[in-house]
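One protein chain is absent from this view; the other protein chains keep their places.
Up next, subunit A:
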Amino acid sequence: MKKKALFFPIAAAVLAMGLAGCGSQATGEKKAGAKSNYPTKAITMVVPFAPGGTTDSAARALAGLANKYLPNEQTVAIVNKDGGAGTIGMNDVVQAKPDGYTIGMATSGPITIKTHSKEVAYKPEDFKPIIQVVATPNVLVVKSDSPIKTYEDWLEYVKKNPNKFTYGTSGAGLTQHITMENLMTKTGVKVKHVPFKGGAPALTALLGGNLEGALVQTPEAIPHIEEGSLRPIWISGTFKPEELKDVPLLTEKGVDVEPDVWTGLMAPSKVPDDVVKVLHDSFQKALEDPAVIEQFKKIGTEPVYKSSEEFQKTIDNDYKENGKVLEAIGLK
């Protein structure tokens, strides 16, 4: 009886280890396609987030039309690898065979923020950027009954009341948090961070009068701004969305803080340049397809194209800037 009692837990543990072993072999592709004729089979696009989110929806919109523009009409298959704030999926991309048949839909977080953490096994230079497809700025909003109406009002208020202005974000250590920390070092103001899980709960707390402001991605705030319940104060990013044309960018106010939350395609760094060029050209055409623009619009975003070279520059710059901020706030 005693022996029986032990057998099953052990059997389960052995089974678990066996399964874990299988997983690590499964990612490699068997044969590399002839480069001149690339691609000769379907391309796998790893989305490092759960299905249904903005990144996933954008990836699916692109993948759905990519076969129209890829040579040999090859298709693109989406694989969702959620977990580790996007780092699990991107790690799969780094470890895939560099033949151009495994690419990843990367976002700024797992490439330029999480890579400063010791636990993440890859660095930004382990990737070759293909194309940036989406970029979203962040906007600081207050309740519409707040006395703060302009950037100047806000700056005056936070200078007079250090450590009083509370702002919600979608989570600690994410772009919005780092943006505000960067702004604090550059302007000398002091505000209080209140992290939530996602932009929507932060906005809920703001609407309920529990916070003074919130720094969220523009698509999350625009419906409430249009409804009249929230007021935009400033935008941090490289551009302004159509709906927020009158709101100032931080760079327009002389503050050098401009990271967008970007999304783009990346390949392992050893993928040959001519393969990257084929991918870039095909996805650039897909990105200009009216059907993709329409789909993007539905998920509250728009195509923001950058070439492989420009994209690389953005990544380098963000990685460096984020590193400085993370070091300053003791997260590195």
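The rule is simple: a residue touches a chain if its C-beta (ideal position, glycine included) is under 8 Å from a C-beta of that chain, and two chains touch if they have at least 3 such contacts; residues count from 1.
Rule of thumb we're sticking to: contacts and distances are computed from a predicted model.
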The complex's invisible chain, by UniProt name, from "1,2-phenylacetyl-CoA epoxidase subunit PaaC", "Putative tricarboxylic transport membrane protein", "Oxidoreductase" or "histidine kinase": "Putative tricarboxylic transport membrane protein"
Touching residue (missing chain; options A:Ala42, A:Ala77, A:Ala200 or A:Ala328): A:Ala200
Contact residue for the chain not shown (choose from A:Pro51, A:Pro71 or A:Gly188): A:Pro51
From A:Ser117, A:Thr185 or A:Asn317, residue that would touch the chain that is not displayed: A:Ser117
Where the missing chain touches subunit A, by residue: 4-5, 8-9, 12-13, 15-17, 19-20, 22-23, 50-54, 56-57, 60, 79-85, 87-88, 91, 114, 117-121, 163-164, 166, 171-174, 177, 192-198, 200-201, 203-205, 207-211, 223-224, 227, 295, 298-300, 330-331
